[in-house]
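Handing you this structure, nothing more for now.
Here the complex is missing one protein chain, while the rest keep their positions.
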Amino acid sequence: MNTTFTLQAGPVPDLEPIQVLRPDGRLVDDPRVDVQLPAAEHLAMFDAMVVTRALDQEHVNLQRQGQLALFPSCRGQEGAQVGATSALRPVDMLFPQYRELGAWVVRGVDPVGIGMMWRGSWHGGIGLLEAHSSTMSIPIGTHALHAVGYAMGIALDGDDAIAVACIGDGATSEGDVHEALNFAAVFDAPCVFFVQNNQYAISVPVREQTRSASIAHKAVAYGMPGVRCDGNDVLASYATMREAAAYARAGGGPVLVEAVTYRVEAHTTSDDPTRYRSDDEVESWARLDPIDRYRTYLRAIGVLTDDLEAAAVERGKCAATRLREGIYDRPDGDPLELFDHVFAEPTPALVEQRAELEAEIERADD
Amino acid sequence: MNTTFTLQAGPVPDLEPIQVLRPDGRLVDDPRVDVQLPAAEHLAMFDAMVVTRALDQEHVNLQRQGQLALFPSCRGQEGAQVGATSALRPVDMLFPQYRELGAWVVRGVDPVGIGMMWRGSWHGGIGLLEAHSSTMSIPIGTHALHAVGYAMGIALDGDDAIAVACIGDGATSEGDVHEALNFAAVFDAPCVFFVQNNQYAISVPVREQTRSASIAHKAVAYGMPGVRCDGNDVLASYATMREAAAYARAGGGPVLVEAVTYRVEAHTTSDDPTRYRSDDEVESWARLDPIDRYRTYLRAIGVLTDDLEAAAVERGKCAATRLREGIYDRPDGDPLELFDHVFAEPTPALVEQRAELEAEIERADD
Amino acid sequence: MASITMVDALNAALRDAMADDERVLVFGEDVGRMGGVFRVTEGLADAYGTRRCFDTPLAESAIIGTSIGLAMRGYRPVPELQFDGFSYPAFEQMLSHLAKFRNRTRGQVAMPVTIRVPSFGGIGSPEHHSESPETYFAHTAGLKVVVPSTPDDGYSLLRDSIASDDPILFLEPKSRYWARAEVELPVSRPPIGQAVVRRAGTDVTVVCYGPMVATALEAAEIGAEEGWSLEVIDLRSLVPLDRDAVIASVEKTGRCVVAQEAPRTLGFGAEIAALVQEHAFWRLEAPVLRVTGFDTPYPAARLEHVWLPDADRLLDAVERSLDYGSS
Partner (left out) sequence: MASITMVDALNAALRDAMADDERVLVFGEDVGRMGGVFRVTEGLADAYGTRRCFDTPLAESAIIGTSIGLAMRGYRPVPELQFDGFSYPAFEQMLSHLAKFRNRTRGQVAMPVTIRVPSFGGIGSPEHHSESPETYFAHTAGLKVVVPSTPDDGYSLLRDSIASDDPILFLEPKSRYWARAEVELPVSRPPIGQAVVRRAGTDVTVVCYGPMVATALEAAEIGAEEGWSLEVIDLRSLVPLDRDAVIASVEKTGRCVVAQEAPRTLGFGAEIAALVQEHAFWRLEAPVLRVTGFDTPYPAARLEHVWLPDADRLLDAVERSLDYGSS
């Protein structure tokens, strides 16, 4: 992979996002990054995007059927998530917000463990840690600090992994994200801040979130490199993250990456986006769909065939089926487990309270 | 006053601080700001600096004599504080940290009200509000948000006052300061962030506080203008704040001003700075003393005479005497007042507890 | 009389407060254009303009910190923190400044700030959306804590809170947002600091607030079938606390059960128990019993019904109180 842009702490980032594929699926003339990938890698990313979309839709369906309490769709953000995550090594530790389905698909997380979060079976999601992802984090911005602490630990260990803090445009307003960026820079922590600027924090558009020329521009305040990429372009996201990860891994310190994208669906299944944005706006972004764009390109270069695409769609269906079977009417866990993980050993108070709840459940069963 | 620099949101600030007077007290060649002040204004600022220094020293003396619990000296920062505050209108609302003696002197605050804070008579200082200064704020960075809220109120009122958040270099690491800068920009609040970069947050040097090229550079992250000035140059501080205030007052939104200066004394009277910095360093900054520099200049241009300087020194002595007389062995207030200001009306619990304490005091008096 | 929900009542209270006093400002995350995630601020931006009802960036400490500055400037901010669990980032501003400002300025600067916080659990939300934060606030000298349990109280207490010159944490029980009552607005109920007997009884005093009031009334109904006469006291505000009302009831019944959703340790029930045993010592025929959530993090949605106190858990405590010493 060649690149003509360099990550550099100091200068104001380029406002023009890095792009590899034009919206029509053709390569941009004279791209700032040059992505030469083996067909297998292309196909793996395409697959992941298709599977993500299918799982995303199946979550929405399950929620409508009363099987999930809530679901935040990542539709439209598959390019950013799959591209960026595919550029990482498996041991690079992800610190996700909650809308990171594409990242978890790349990491091979069992969708049932994700669905359990949204069903309300257990907090945080199951099986993420095994895939080198922290649990889902709901208090906005907070987990960016966990990523930085983890990255400080990597540096202390002399390891060459990195940590990736996945945050939203809205999150950049929180004090914790500022403190995270600052600590990361001061301690040269190998941490990439991957901001999916999907234009909204629930109903609040990014122009009301900040007056910074871009999210990437905020890097100047921390003396770290900032870079924007087209988040609906999986190859741009891939290439940008690959550069950022290499920079952090090589000891350069943290990098702030802004992937410019769009949340095509509602904030969550509880949200009514017609209250704050127009259909026109949504449609104009829907035309920039990352999967369509990538498909056109992969078709054009002959990597994607009818058969291979059908296989991807089939894998998406399988994943959706697995999710549905694992989630539908899934029995609830044992409530007494609630006492098991408060501390390493339950305190006397917890032992007593556990017994109280046990007795209560027995009473109810009578 | 002419200036050749313009405040502008967007570009990276100049690293070179604005300077009017060279360390040797001569005008810089080709200054970016041109300060033409009437002699009376010069003398008022000189006076304020001298009075500040005298009061500062008297606080230290009183603390050594056991009359104050603690005192944070502003020695070396008089240029920044007096210059900046003198450039404001009396109704412009100050939001001080705790080391703002020079600002309060300019505003004519009775030093006894300040000394009462450090004696431990009451929190926050007395008589500051009347001088359009909020009370002293100890939780670092927090009051920057008060300044922004106040400035939002000014804008809602259509008033042309401004608010000034006085913070330190250390404060810029706190999440609250980030949130304050961001809110100020988003709401076009007429607020100037006046950062005295005195090189230290207790023992931590500013280079370990941030990797930003300068504190002023942080303005880029908020799309607001950032500017550096030589804080040991009272005229540069004056001119820079005057520009910043005018910009904010005219509806331009917030400005971030960094005054580069040095805390010559210990962090507070409890601190032992030899643990973290060298005498050489302190001496090299002491040579940049803002009062000496200004004196040399005012003498050279014939504004300051022996008599006038003696008068300034005399005013410093008077202020110090007033402080000493108001503070020395000052009787403590009535502890029952502690119940008076918790709420507009005391709750039944407070009424009861007040009676308990009253009975206890009576018992003790028996 | 119209049938209205608590959301309707709160929305009307905000509307009327904004109409009556133009220094009242409503702001927070998603409260403007969208009308709030629970629609409590619906229509306010349209009615009063985005000058007075507006969206903020996503930063809770800033929402409270700027409220303090606005209050200094003479405004009466009514900020919303979107959920209980997202009040925590604003904790320092609340504890170190909002609670202390009047005192620090010897009464010169009031803090007429009403912080609305959709609170408590029971509606199947994800993590951090079902917390019971009242202890944190009630323990903090200088903050008042108001918790309505019905639409009419929602209206009346919110109006009183906004009119008050003190900082108030106004904790709205999410699980009661959509419960209806026949109310003619505007309505005026007893002031902040006065408890209300929601059901009179003679055997056991049940002290509760917010979401637990409905549970207590349900328990009283069921208990009546067993021949137990429960007196249900809705505190309405935790600070100031109507201790007299609680003690008067216990002087009558001799028994007291206190209910809260919060974890047991240092939940508000601890304060009630401490006060009741202190002020009705000889009259108590059984210890004050606490009906509470557990000392664990709040569970995920599918388990919350097991974790939360319900009428059964409450009645079990009532029975233990009634049987106390007799076994």
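Here the chain labels run A, B and C in written order, and each chain numbers its own residues starting at 1.
The rule we apply is simple: contacts are C-beta pairs under 8 Å (C-beta built on N, C-alpha and C of every residue); 3 or more make two chains touch, one makes a residue touch a chain.
As the structure is a computational prediction, the values presented were derived from the model and not from experiment.
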item: Omitted chain's touching partners, listed by label; value: A, B, C
item: Hidden-chain contact residue, picked from the options B:Val12, B:Val28, B:Ala131 or B:Leu350; value: B:Leu350
item: Contacting the left-out chain in the complete assembly, out of B:Ala69, B:Ala246, B:Val282 or B:Leu308; value: B:Ala69
item: Identified contact with the non-displayed chain, of A:Asp272, A:Glu325, A:Asp340 or A:Glu358; value: A:Asp340
item: Residue in contact with the excluded chain [from C:Asp30, C:Glu92, C:Asp153 or C:Glu172]; value: C:Glu92
item: Hidden partner interface residues of chain B, rising order; value: 69-70, 98, 117-124, 138-141, 170-171, 173-176, 201-204, 208-210, 270, 275-276, 332-333, 335, 338-339, 342, 347, 349-350, 353, 357, 360-361, 363-364
item: Touching residues (missing chain, whole complex) on chain C; value: 85, 88-89, 91-92, 95-96, 99-100, 103-104, 127-128, 135-136, 138-139, 141-142, 239, 241, 262-263, 265-271, 273-274, 277-279, 281-282, 284, 286-290, 294-297, 324-325
item: Touch residues of chain A, complete complex, unshown partner; value: 95, 122-124, 126, 129, 134-135, 137, 139, 142-154, 156-157, 163, 175-176, 179-180, 182-183, 186, 337-338, 340-344, 347-349
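Assume only the chains that are shown with their structure count from here on.
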item: Centroid spacing, where centroids are CA-atom means, of chain A and chain C in whole angstrom; value: 36
item: Centre-of-Cα separation between chain B and chain A, whole angstrom; value: 44
item: Set of chain C residues in contact with two or more other chains; value: 57, 59, 61-62
item: Junction residues of chain B - those touching two or more other chains; value: 175-176, 179, 182, 186
